[in-house]
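Submitted below is the structure of interest, expressed as structure tokens.
As you look at this complex, bear in mind that one protein chain is not there, while each of the others sits in place.
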Amino acid sequence: MLSQNAIAYLIIIALGLPLVAGIFGLFGKNSKAFNTAVGIMNMLGAALGACGAGAFLFLQDRGLFLSSSAPLLDLARFFPFLPSHALSVDMLSAYFLLIVNVGFFLVSWFSIFYLPRESDRYRFPWLHIATALFVFGMQLTVVSGTPLIFLFAWEIMSFAAYFLVIADRSAESVKAGFSYAIMTQLGAACLIAGFALVSRGNMNALFLELPPVAGAAAVAGLILLIIGFAAKAGIFPFHEWLPAAHPQAPSSSSALMSGVMLKVALYGLLRVFETVAHFTLPLPVIFGFLALTLFTAFYGALMAAVESDLKRALAWSSVENMGIMFSMAGMVALFFALGGNGAAGAVWIALLVFAFCHMLFKSGLFMASGALISETHTRDLDLMGGLAKKWPVFSGMFLALCLCAAALPPAGTFYSEWIFMTTVASSIGAGAIIGLILTIVISVFALAAGLAAFAMVKIFAGAFLAKPRSDHAAHVGGLPLALYASPAVAGVLCVALGIFLPYFLRGVFPSAEGVMFSGSALMVGGTSFSPLTVVLSLMAAVAGVWILRSVFVSRRPRTTDTWDCGAPLTSRMEYTATAFAAPPRFFFHIFTLPLKKIISQPVSADNRWIVQKKLEHESRTIAEAFIYRPVARAIDGIAGRVKRLQSGVVQFYLALIFVALVVTLIVAL
Amino acid sequence: MITESPSKIRDFNLENFETIGGNIKKLVDELYGGRALRIRHIDAGSTNAEELELTALGNPYYDIERFGLSFTASPRHADILTVSGPVTRNMERALKTAYEMTPSPKIVVAVGDAAITGGIWNGSYAVVGPVEAVVPVDAKIPGDPPSPTAIMKGLLTALEASKDKKHA
Amino acid sequence: MNPQLYRPLVDVLAGLMLVSGVFMLGRVRVRSLLRLFAAQSFALVLIAASGAVFEARWHLLITAGLVFAIKVVFLPLFMVTVMARGRVGERMTSSMRPALSMFIALAMVILGFYLTTSLIPTLGDNFFVAAVSISLALLGLLMLMTRKGLYGQIVGFLILENGIFTLGLALTGGMPLLVEVGVFFDVTIGAILMALLTYRVHGETRRADTENLETLID
Partner (left out) sequence: MNMLISTVSTVLMLALAPLFIGCVRKFKAWLGNRRGAPVITPYRSLATLLRKEMTISEHASWVFRAAPYVVLSVAVLVAIFVPTVFASGSATGNLFLVSALLMVGAGALVMGGMDAASAFGGMGSSREMTIAMLTEPCLIVVIAALGSVTGLWNAGGVVQTLASAPWWFVHPFLVFTFAAFAMIVLAEGARYPVDNPTTHLELTMVHEAMVLEYSGPYLAMLEYASMLKFAVLALWAANLVVPYGILGAGAPLLSGVVVFVAKFIVVAFLTALLESMVAKMRFYRLQEYFTTAYLLAFFGLILSLIF
């Protein structure tokens, strides 16, 4: 049995090793050998951290909520103003530490093989040091025990992420980085203010020892904290930066940002909900929170379904997933408010399982799309296609990851959503009004799930199926297995997590209320079923069909053209991803706001009937059209008025100072 | 205005039609041990007169579905290809690919005089010639256009021919 | 008759009225809208009749008969006739797509129920019927607001009236007969006048659309 000290050492090494690797990487220029060395060091650190966190989860404390925390390192020895528990681990932070480290392990593995293919776009020393700081910040955030350390680590993480976004220094990246920086600083400001209000100014207090949330100021602080985390997680209406910034980073860093950093934002929220607020949130706050997060889930899925840029579509899908996870957190709070502790526990577990799966499949998808893009040289799904024939293994892996993202069986995400849906649906009978709310929750959830399945099918079909839609896609080379071994492992893990979920949960949360396990079966809300049986029966059915077919038919198929009605098919006649998504774009046009413009220009001067027509298609987002623009206009207008104060007369300025002084004195005294 | 009493219209002899249909059914049962055959029609440049007659096969009056025959939308689903019209140059490739992608065993039936001989268009620069010139034909149904009963008779002949082939 | 049946029966009928009300918001053809309206009014007839049978308030039978004659038979037929005479198009114009207006109708229903919850102590058993009638009134108002065509507006007005009438039935066990007859008379005359007006407006402007009336100001 590992002792607590050993676990602490493992985690501290995992904190430090990436920093060492990053500094080491500074001296290597764009050398492949250095990159490999840095990658191996990172993998080692991540593996140690994962071991430490995993050992803590499986061996130490067994409570579902508010488990006691174990100190990691006595920072007070070096910084006397800090409390001795400033760095500590409990169940929640160990779980997210595991997520961070597993994600980092997979990404480091991938970047050993991926980055050399992109060596003409990125400067490696820059990437290495930014990644090191980024990961250090994330790990520190997760193990911090006080608001002060938390904010410090949070800023390191945010700051480093900015440099990852602008890593290729293109104009688009700089623009995306700018909007990221603004939103993240706004969020951080909310966090600082929120923690100050909640902790009554004592930022050095341990999370566990913060005063209970009571009074208007504390509730306001809580709301500010929620806004801060929502801004980082891309919850509507603070989501606009996410689909712009995540895709701009190198794919390995996108995988870290979408797969791992968003989990840190989630961790912050859960930490505040669990440890600071003890889930006692006012009902109106919960309802508002649920409304926004559910809308985020729906809207993110919708935009993922209509977006044709591969990485942006994945980023939108992250917005959806964060909406789902945040709304699960809201449901935990709602169930506690209603007194349904068992239901709250079940949703909590669903949330944690979803978070783990999301790290796996989203980082896997980003890494796989990185490999894909490095061959096809485009992010546009409309210019891909035909790759399933060229890369059968890779496409199978991508399909498995898409299956996980679409929350279909046998992926772990399906069982997470299954626990959630069953719990919520079992609680519908609690009363008319609550039933109404829960029904809305569950149906929006289902709509988001349907849209997510649509989005994933579209992404896979656009990228891999039919004929190649561009020359690049038609002439792709082979993909080495080493390049996509890491996302493949992520996919396998995500599916395995689903199949063996009862065993996993029994190891981590043996005493969970709301979810029970017997053998290979999960039991929620009085109903049980076994993921293993589902997979086995699915496999048995496929095998049975296969055998029957082989018995009946043995002739080999004959290959011919595709049926084209006589006019030879070109790739221009196929359905592209954009065309595929036309129905949802139309059905939900009040959310997608498509702008279709047909510009016709006369070609010849003497005949105005001969025209060249051009179709322009553009999507605005509702947040931009209805929130950001009006706010910007309002600020602009106010600024215009304020400008009049700048009259240039010194006496006027002095008068202003005088007035300010008098007002301050009146207020202060 | 109807100038001829309905009973004198040539193809109004339903008993005859039913016998033929019944024979087809019997023959198919005998030949293939109980099959439902699907027909894919290809208009290779006809005047649409044949198409009208073929469409009539599906109406409540003739109703070929009761003999286990049906029309289908893709040559990949088809057992019988019916081709009408002199094969125009534009449709030559279409006819060939359709023939190619129809899974065997398959029967090709040329429907109408134009499909059999090229009709009055034979020799035109826009026409390749009769269907035979492009794909192998198993049966020919003369008439411009052939009546539904004649078409059914032609199908029967085609099936009998393939029966003979099988026995030979 | 089993008196225990009364309450579930009335509730089910009220539920049917509510659902038909929501679906009316999604109709685009006048005839199918009127069919739904007739069905809704028929449910109202049944509510009144069951009140008469179960609770032995026989004057409600007269009310039921009146509702049947006027709302189920006469008004729909009358409007269809006027429409056919005036050759007004079947399709009504609305400022919203059918699917969207059905969802907004759903929101109205939720609002109606929410508003009624504050009255639970006074309503008791009647809660559901009261909530349905308030929701129906809201739906009628919504229809009046969103429909541009006059037929849609007439039906909106009638839905509103159905809601209020249901409320009266549920809460007071039916108003005095005289009042009811008077109300019916008013409603009937109102609807007839509006339908005739539509006919005239259409004759003048070739469209059964209130938008054109805006230009009549000066």
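When the chains are written out, they are named A, B and C in that same order, and each has its own residue count from 1.
The definition used in the following text is that contacts are C-beta pairs under 8 Å (C-beta built on N, C-alpha and C of every residue); 3 or more make two chains touch, one makes a residue touch a chain.
Note that this is a predicted model, so its numbers are computed, not measured.
Chemist: What are the shown chains that the left-out chain touches?
Modeler: A, B, C
Chemist: I'm checking contacts with the chain that's been left out. Which of A:Ala217, A:Ala482 or A:Leu538 qualifies?
Modeler: Counting the whole complex, the residue in contact with the absent chain is A:Leu538.
Chemist: Return the single residue from A:Gly194, A:Gly300 or A:Gly386 that touches the missing chain.
Modeler: A:Gly386
Chemist: Which residue from B:Asp43, B:Asp79 or B:Asp113 sits in contact with the chain not drawn here?
Modeler: Of the listed residues, the one touching the omitted chain is B:Asp79.
Chemist: Suppose we count only contacts with the excluded chain; which residues of chain C make the list?
Modeler: Touch set of chain C with respect to the missing chain: 8, 11-12, 15, 18-19, 22-23, 26, 97-99, 102-103, 106, 128.
Chemist: So that we can see where the missing chain sits, which residues of chain B does it touch?
Modeler: These residues of chain B touch the chain that is not shown: 32-38, 60, 63, 65-66, 68, 70-74, 76-77, 79, 100-105.
Chemist: Can you list, in ascending order, the chain A residues touching the missing chain?
Modeler: Per the touch rule, chain A residues meeting the hidden chain are 386, 388-389, 392, 395-396, 399, 406-409, 414, 418, 421-422, 425-426, 428-429, 431-432, 435-436, 439, 442-447, 449-451, 453-454, 457-458, 460-461, 464-467, 521, 525-530, 533-534, 537-538, 541-542, 544-546, 549, 552-553, 555, 557-564, 569, 571, 573-575, 579-584, 586-587.
Throughout what follows, only the chains that are shown with their structure count from here on.
Chemist: Please report the smallest number of touch steps linking chain B to chain C.
Modeler: Minimum number of steps from chain B to chain C: 2.
Chemist: Report back the single chain whose CA centre is most distant from the CA centre of chain A.
Modeler: Between chain A and every other chain, the largest centroid distance is to B.
Chemist: How big is the gap, in whole Å, between where the Cα atoms of chain A centre and where those of chain B centre?
Modeler: Centre-to-centre distance between chain A and chain B: 60 Å.
Chemist: Counting in whole Å, what is the centre-to-centre distance of chain A and chain C, each centre being its mean C-alpha position?
Modeler: Roughly 49 Å separates the two chain centres.
Chemist: Note which residues of chain A are touching chain C in the complex, please.
Modeler: Its residues touching chain C are 432-433, 436, 590.
Chemist: Along chain A, where are the residues that touch chain B in the complex?
Modeler: Touching chain B: residues 558, 560-561, 563-568 of chain A.
Chemist: Applying the document's contact rule, which stretches of chain C touch chain A when the two form their complex?
Modeler: Residue positions touching the partner: 100, 110, 113-114, 117.
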